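For this depiction, one protein chain was excluded, whereas all remaining protein chains were kept in their positions.
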Amino acid sequence: MISFASDNWAGASERVMACLAQANAGPAPAYGNDPWTRRARTALAALFEREVTAFFVATGSAANSLALAAYSRPGGVVLTHRDSHIARDEAGAPLQFAPQLIDTLDGPGGRIDPAALAARLADYRPANVHNGRPTVLSLTNVTEAGQCYGAQEVAALAAMAKAQGVAVHMDGARFFNALAHLGVSAADLTWRAGVDAVSLGLTKVGGWACEIVVLFDDALAEDTAYRHKQAAMLFSKNRLAAAQACALLEDGHALDLATHANAMAAKLAARLAAAGAPAAYPSQSNEIFVWLRPQMAERLRAAEITFAPWADMRSAHAPTAPADLPGAGLHRFVASFRTTDEEIDAVARTLGADD
Amino acid sequence: MISFASDNWAGASERVMACLAQANAGPAPAYGNDPWTRRARTALAALFEREVTAFFVATGSAANSLALAAYSRPGGVVLTHRDSHIARDEAGAPLQFAPQLIDTLDGPGGRIDPAALAARLADYRPANVHNGRPTVLSLTNVTEAGQCYGAQEVAALAAMAKAQGVAVHMDGARFFNALAHLGVSAADLTWRAGVDAVSLGLTKVGGWACEIVVLFDDALAEDTAYRHKQAAMLFSKNRLAAAQACALLEDGHALDLATHANAMAAKLAARLAAAGAPAAYPSQSNEIFVWLRPQMAERLRAAEITFAPWADMRSAHAPTAPADLPGAGLHRFVASFRTTDEEIDAVARTLGADD
Amino acid sequence: MISFASDNWAGASERVMACLAQANAGPAPAYGNDPWTRRARTALAALFEREVTAFFVATGSAANSLALAAYSRPGGVVLTHRDSHIARDEAGAPLQFAPQLIDTLDGPGGRIDPAALAARLADYRPANVHNGRPTVLSLTNVTEAGQCYGAQEVAALAAMAKAQGVAVHMDGARFFNALAHLGVSAADLTWRAGVDAVSLGLTKVGGWACEIVVLFDDALAEDTAYRHKQAAMLFSKNRLAAAQACALLEDGHALDLATHANAMAAKLAARLAAAGAPAAYPSQSNEIFVWLRPQMAERLRAAEITFAPWADMRSAHAPTAPADLPGAGLHRFVASFRTTDEEIDAVARTLGADD
Partner (left out) sequence: MISFASDNWAGASERVMACLAQANAGPAPAYGNDPWTRRARTALAALFEREVTAFFVATGSAANSLALAAYSRPGGVVLTHRDSHIARDEAGAPLQFAPQLIDTLDGPGGRIDPAALAARLADYRPANVHNGRPTVLSLTNVTEAGQCYGAQEVAALAAMAKAQGVAVHMDGARFFNALAHLGVSAADLTWRAGVDAVSLGLTKVGGWACEIVVLFDDALAEDTAYRHKQAAMLFSKNRLAAAQACALLEDGHALDLATHANAMAAKLAARLAAAGAPAAYPSQSNEIFVWLRPQMAERLRAAEITFAPWADMRSAHAPTAPADLPGAGLHRFVASFRTTDEEIDAVARTLGADD
């Protein structure tokens, strides 16, 4: 099997495995009071160029739910893109952790349209108990369409939110892919741009099961620690998670893995385009969305190459098939830290586009 | 450091680490649709001598909360021991996943007194909306006092519950320690005794982060799968958890580790008693509760031997210090799969009870 | 003050007041075990031409939330119109009572477009835990735009929902206004058309504070009774609510009041149109939506005539101002059982359209 189905089909990087083995030696206090957790916190501070408040969790939904809950208030409303993970792919987990409405906005490429945000914020003015109140703006970066918000785009949206007392969350399930594409620092893409909380994804980039809720406001630390425990997310042997974080955050390992995955995706996109399967969006991450004619999809499947049909965009800005490819369907291919040139060659070869 | 602080201070067993490394080879579908998860399900079926419905989660609180939620109903009440983990040590996690009252019962050694259960069940008859209704009886086995319910004790309590339509849950954070002590099969201690759901603990016995909610009623599978996702507990790279389960469930590895830990605890108890620190309960698991005079506790601490002062029992049956040890405090020592004879010797030597 | 601001600005009808006074004589058992509650249940059975399961609550949000919760399931999604009360005006109350996503659909006049429903239902096929699953389709009748779904329209939408195992709820805050407009029976508009639960509004039509959750599936009675209590909605002196229901449901009183309010609204719409303020929708209830030039609105306000500016529709089908009324804004006028010809004359006179 050659997998472009999802980056969560890959396992963990060798460095992660090695770090886990090291962390396994000897006893260590439970619940995060161990040296590996301290070391991971140090690495987080280096990444963000400041002290942060961090909570380790096992899933991306948990990270998003806890981050949103940290900023939840009675009658709260989360503003997010219509195709975002929290709106579409978490079975309502954010509501389970705090009862809050999810109010969705449109915009191309999975990015929230600034004008749509401005209008929606205005909708909630003046505040009244009936409508509830916007409490968090959640931006997904890399978006569900594999696209990136640049630091200035984030800052512009965040400024609108902040002007109305709305906190800003970044769903960074593929955060390092965004950093790799944009060439900006983690600090510039988050707190310096007005982001208050990040779901920092380490699983897809090369970990096993480690996502970190990063808060830039230490005043929320105490309440969120109780939320973390009450949500049943506090690992007893937290050094397991911390060791993954150490491996990935130290020496730029996660960024290296993301850079590789992005490059592989771009290469794959180019090869697919050459084979008559153009992309719906520019390559901005390790995810590409490609128009495939049914026969092409079948040929790939027959070769045990996995990928995902993608009929799943609800946004008014969902892409439409090119005129010269009638009947083509949108398909997602995701590269991972493990993707090889050989695998890409195999795709191209299967489509008959290769020498 | 010599750790008797908790079995969650130990890392993972060598077999677990080896299995993780094997599971890391190649791509595999996410969310549990992988060969390792299938293999783990097979091992579960072998353990319980029947098909079961299983959900993998990262923490014991998650397992308990999901298992209780699976049986929750509006106005539901969970009956449990006053010192149980769900009542005292999960910051209300079970309420977070389903709004249910936790109504506590007394009994010696962390075991619910059958007469107290009978009286409490009668309290809820006839049913009325004001009081709510008992929905689940939760038994912790090994109990918080390190004691075990035998299969017949479980069956007797379960029969009372069942007669009133109340489901039975077993918090098995140290389930294999109970099996090892009792010498019964997993089937006999659970579904054959009337248990409907088990929080099967693999973390403390020698895993990294793997607890499994085992349900014996497949009719709950669909709803619980949605609860599992909505509670943000569904691992994307589930093979991480499944590989731990394979390592621990196959070839009786978990039972072997538990047998070792129990034996070490019993040996430690004997040595401590010989040194003038008698146990409050018989040795029935890998946890022992011992009366230590302050000087003894200090001497151990000075030797970097960790353990836990235990002023934490609320039950009317909490033990009292022996008459000949005025001023002695109760302390918990927990052995793990890693505990060695040398470590026990060191404890005894530190207390001056050894040659 | 002449009030067209909302029908909840009116008090209670004389019959309601008289019935309350009668119900006040002597003692009666609490929590609904009283003769007035029995009498109200009989009246409900007559209205719906069958036995129903009924719960009395104090607010419309409570009725909607309890009705939706009755059909909630883990990972559940409520499908509703984008401008519906549950999506926009209840501050997330339905989520508070059961953690469920609210997924919104478009359609003109506040009615869900059948094609949009079909597409959205298809979106959730095949079922998967990530997306959650549609559990309830909620139809508001009278809609937020003052329009009605006819019995056949309800039946068509309900059939689509039912085919996918989705229950159907009707938010009937102005249910009697719909009945009055449509000239159909309560049974034909609800269970005979496939509706499973109704929020039966008695407050706006002429009660004080009485809304009734009507369920047509008695199998939900027990669980919903516990939900009702756990949601803190069970009146101790329930005969207060029941007396209102008796007054309104017996002898067609509510229908008479609604018929009057509808007629007054239609008359008002005609007079406003004559005065240069055309309606955005046909008159189908006691609510009309009218285009007013700013000066007209000012003149009415100066005359202490209340009504509501309505910049509040998000649906893609929100009406736009007529070309010949540039700058005109949409405004809502609501007639009640108390609205008089004199009040309508006063509006017309104020706008200078009357002799």
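The letters A, B and C name the chains in turn, as written, and every chain counts its residues from 1.
The rule we apply is simple: a contact is a pair of C-beta atoms (placed from the backbone, for glycine too) under 8 Å apart; a residue touches a chain by one contact, two chains touch by 3 or more.
Since the structure is predicted, the reported quantities are computational estimates derived from the model, not experimental observations.
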item	value
Per the touch definition above, residue among A:Asn24, A:Gln230, A:Ser315 or A:Ser336 touching the missing chain	A:Gln230
Chain not shown: contacting residue from C:Ala62, C:Val198 or C:Met313	C:Ala62
Given C:Met1, C:Ala219, C:Ala302 or C:Ala323, the one touching the chain that is not displayed	C:Met1
Touch list for chain C against the chain that is not drawn	1-3, 5-6, 8-12, 17, 20-21, 23-30, 57-62, 64-65, 90-93, 96-97, 203-204, 208-209, 226, 229-237, 239-241, 306, 338
Hidden partner chain, residues of chain A it touches	69, 73-76, 99, 129-130, 132-133, 223-230, 234
Residues belonging to chain B that touch the chain removed from view	74-77, 87-92, 95-96, 99-102, 123, 129-132, 312, 314
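Quick note on the criterion: only the chains that are shown with their structure count from here on.
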item	value
Between chain A and its twin chain B, rotation from the CA superposition, multiple of 5 degrees	180
For chain A paired with chain C, centre-to-centre distance based on mean C-alpha positions, whole Å	41
Where chain A and chain B are represented by their mean Cα positions, the distance between them in whole Å	35
Interchain centroid distance [CA atoms averaged], chain B/chain C, Å	51
Chain C residues counted as touching two or more neighbouring chains	75-76, 99, 129-130, 132
